[in-house]
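Please find one structure pasted underneath; my questions will follow.
Below, a portion of the complex is reproduced, with chain positions unchanged.
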């Protein structure tokens, strides 16, 4: 069995931002030389999420509106009593699903026609790491 | 390390439908001859989800009502400006959790007493693929 570990770093310009990171994951798989296996993509910070969905700007706007409507940025969170102001971000990342595991087949991401891997930043403007762990053969 | 890749195809009669696919996953594990490992079950289309929960028709109705109440099929999604009418489905699949990874132990799914694996279709009536990737030994 082989394994390959890569830490991607993202610093978004906006506090809330959505980045398509499919190519970065594909590059990590190529470097790993793993042909068949699994790749875990996990944000190492707890106010961000990795998810798989469409690369379509309208949908990203829909996500933002759904998150805000479900539990607002401006709600008075208990968590914010610690001096933080990002209570919403800790919940939003659970709503989006937090992390994904994808298949590696024939040395590439085994994606459906519209599957794209996104980094959803909910409290950005600072450097954050995403762990990519590939295991297989 | 061994690996086994299988693509299941589902075409539901209804636009929104829930299928118990536990047996299909168990069959794929048997064919893989893998005794100890992990199995990823990932829908390759972005308006569907794989989740693990109870095989109980009342609960499935509860899921549908909770999804609709949280963000309605009929809401005016930005995504629908592209000509699509499935904005709700892209969000619902995030709400249900999108995908699961399960354990393979002694050549079978390592399930608790009530765990069943479901395919949740939110925009069906057409053929869709689900990727099953098993790795282990």
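Going by the order they are written in, the chains are A and B; count residues from 1 in each one.
Operating definition for what follows: a residue touches a chain if its C-beta (ideal position, glycine included) is under 8 Å from a C-beta of that chain, and two chains touch if they have at least 3 such contacts.
Being a predicted model, the structure only gives us computed values, none of them experimental.
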item	value
Number of copies constituting the complete assembly, 2 shown	3
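By definition in this document, only the chains that are shown with their structure count from here on.
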item	value
Between chain A and chain B, centroid-to-centroid distance (C-alpha), Å	20
Residue ranges of chain A in contact with chain B within the complex	1, 36-38, 51-54, 56-59, 61-63, 66, 69-70, 95-97, 100-103, 105, 110-115, 135-137
Complex contact set, residues of chain B against chain A	1, 3, 5, 38, 40, 42-46, 70-71, 77-82, 87, 90-91, 93-95, 97-99, 101, 129, 131, 133, 135
